[in-house]
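Only one protein chain is missing from this complex, and each of the others stays in its spot.
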Amino acid sequence: MLNLRLSRPKALLLEVGVVFLLVLATVFGVPPLLTAAGQAYRINLLGRFLALAIAALGVDLIWGFTGLLSLGQGIFFALGGYSLAMHLQLQIPTGQLPDFFSLYGVSQLPWFWYPYYSFGFTLAAVVLLPALTAALLGYLVFRNRIRGVYFAILTQAALIVFFNFFNGQQKLINGTNGLKTDTTELFGQLVSSQPIQSAFYTCTVVLVAVAYFLCRWLTSGRFGRILVAVRDDETRLRFSGYNPTGFKVVVFAIAAALVGVAGALYTVQSGIITPDAMSIAFSIDMVIWVAVGGRGTLVGAILGALLVEFARNNLSDQFPEFWLFLQGALFLLVVTVLPGGVIGWVRTWRIFPPPTVTTYPSLEVDLEPEDDQQDSRD
Amino acid sequence: MTSKILVTENLTVSFDGFKALKNLNFSLEPGELRVVIGPNGAGKTTFLDVITGKVQPTSGRILFKGQNLRRQTEEQISRLGIGRKFQTPRVYLNLTCWQNLELSYHARKSVWGTLFPRPPRDERRHLGHLLEIIGLVPQAQSRAALLSHGEKQRLEIGMLVAQSPNLLLVDEPVAGLTDEETGKVGELLLTLAETHSILVIEHDMEFVRQIARQVTVLHEGTILCEGTIEQVQADPRVIEVYLGQPQE
Partner (left out) sequence: MLSVLLDTLFDGISIGSVLLLAALGLAIVFGLMGVINMAHGELMMIGAYTMYLVQNSFGGLGGVWFESYIFLALPTAFLVAALGGLMLERWVIRYLYGRPLETLLATWGVSLILQQFVRSVNWAMVIGLVLWGALILTGRLLVWPRWGNLPWMSRVWVIAAGALAWGVGALAGERFGLALEEPWFGAEGVDVNAPDWLQGGIPLGDFQLPASRLFIISLTSICLLGLYLFLQKSPWGLRIRAVTQNRSMSACLGIPTGTVDALTFALGSGLAGVAGCAVSLLGSVDPNLGQEYIVNTFMVVVVGGVGNLVGSVVAAMTIGILQDLFSSGILPLLLGDKNPLTGFFNFFATDSMAKVIVFALIIIFLQVRPAGMFPQKGRSVDA
């Protein structure tokens, strides 16, 4: 009676196959098609937005599954981006300093730049620096049982703090101008050159798939069920003998690592990282990708990032005045009318099986139920 | 003293000067089924809160199997072997019944333990058996949100048992249940009492009569009296504070 999951290995195989085909198609199929259509610049856009999709997966992990709304993911995005950018800035003859230092009369490389000479360290830093920062911040906050809205605004405050730090330190990291990567060299070639950009594109597509399966693994097993339990009733979980703090710290760190990787990939494909990656708006955008796609569904996170960013790219060029109106309206709509996002909406067509996990947490225990509010209106 | 499973000594809990519990001295033998009754505001739920670590005692101490529970967190106390059922059923609504039980049963409750679980061998058998005891076999794969109130109550008791605690703390298990369901839960508790120590908080006197051997009456944060249900009901002080008029 309890072996309803017999078909699971088959389903998994199917899923791996589909993702593999999608990866192949995106890597080998899409670029020639776009080039043929005279839209080659869109390859770069797609690469960038796929990088953002990795960030969206991270946000989905913490918000969609665990119920932690972080408005500070930009910190980790920037940490990943700056790490890679610093390494690229150092690809110059030994003894020289990156150009911008001379503007501020700095003659000695700041100490924390030295490790970034090493490529291995840089790769590790892209993942670990955001993860460790998140783990520390998360530990300090979660262990005191600070959660919900408090957590959200604390992460936002942390974001502002990091923004101020990066923005104000010209002599350390070029302050508000940020670090450019498109004029730097990697393996003897300009980073903005075609072969390197193609390599980054391929790398991004593959990493989206890797991130997808990582999240899939995390959310499908026991760990995933505990994340859902944390979201639905964290207090109860303690009485079941679990310490939610550990789980929240780990998942927050993993999400931060994903966002960090996204930041690094986005930076090299857009050519620059500035403290604006830590603007309040950008971090909230990450949340809205997930909300648009469908919370608690990994495909939704990827889809949402691509949809919103392509829409922004097209609309904000044509109607710069109206994009903010549209974006604001999008926030309102997705929260009020479409709480399950695109995926949730598609599921109401009943073509696909209903979700095993609903996408939003239950009501807070001590808030009144809705029927009280729905008095005389309509 | 150490043979007792649960002892509280001069336990006091105060919230901003209001004393929810006052010098409470209480003890429970291993294997005992004890019912705690008391009017509203007597401190019953606070009593459970303080045992399970949700509230820290202002003074006094709690010994569980001889071990002081002071400064232990909820999850540590839970792992020591105290399980708690809440007044309104609290199950994980977005998980299935099976997953609810599995989550409570799981022996390795660290992050690593859940990321890389050992292959479950006895677990399936054990949980299947448990599902039969609480009578939720047909609902095993449905989401807990879809269960009726009574089924949620039974599921939560099942989750409690799955934790295999030594001491069960059960807060109003039959509130809002029909007579038939009440009877079922009563039998369930009596079955469990054969292998566990149980402390039940209840209002429903009919139900108390069904399951109780020893009854403790709380009033304004202290123990008013203890004894069998007949003794307690005959006690004039109890009649005064709680029952008003003896029933029947």
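Should a chain be cited, it is by its letter among A and B, assigned in written order, with residues numbered from 1 in that chain.
As a convention for this text, a contact is a pair of C-beta atoms (placed from the backbone, for glycine too) under 8 Å apart; a residue touches a chain by one contact, two chains touch by 3 or more.
The shown structure was predicted, so the numbers you read here are calculated from the model rather than taken from an experiment.
Trainee: Given the contact definition stated above, which residue among A:39, A:102, A:164 or A:194 touches the chain not shown here?
Mentor: Candidates A:39, A:102, A:164 or A:194; residue touching the omitted chain: A:164.
Trainee: Of the residues A:28, A:41 or A:150, I need the one that contacts the missing chain.
Mentor: In the complete complex, the chain left out is touched by residue A:150.
Trainee: Any idea which of A:235, A:313 or A:348 touches the chain not displayed?
Mentor: Once the missing chain is taken into account, the touching residue is A:235.
Trainee: Against the chain that's been left off, what residues of chain A make contact? List them.
Mentor: Considering the whole complex, chain A reaches the absent chain at 63, 67, 69, 140-141, 144-146, 148-150, 152-154, 156-158, 160-161, 164-165, 167-168, 235, 280-281, 284, 287-288, 291, 321-322, 324-325, 327-332, 335-336, 339, 360, 363-370, 372-373, 375, 378.
Here is the rule we use: only the chains that are shown with their structure count from here on.
Trainee: Indicate the whole-number Å distance between the mean C-alpha point of chain A and the mean C-alpha point of chain B.
Mentor: Centres of chain A and chain B (C-alpha means) sit 43 Å apart.
Trainee: Of all residues in chain B, which touch chain A in the complex?
Mentor: 52, 73-75, 78-79, 83-84, 86, 90-96, 98-99, 102-104, 106, 109-111, 114-115, 117, 124, 128, 137, 140-141, 143, 145, 159, 163
Trainee: So in the complex, the part of chain A that touches chain B is made up of which residues?
Mentor: 1-2, 4, 218, 221-223, 225-226, 228-229, 231-233, 235-236, 238-243, 246-247, 250, 356-358, 362
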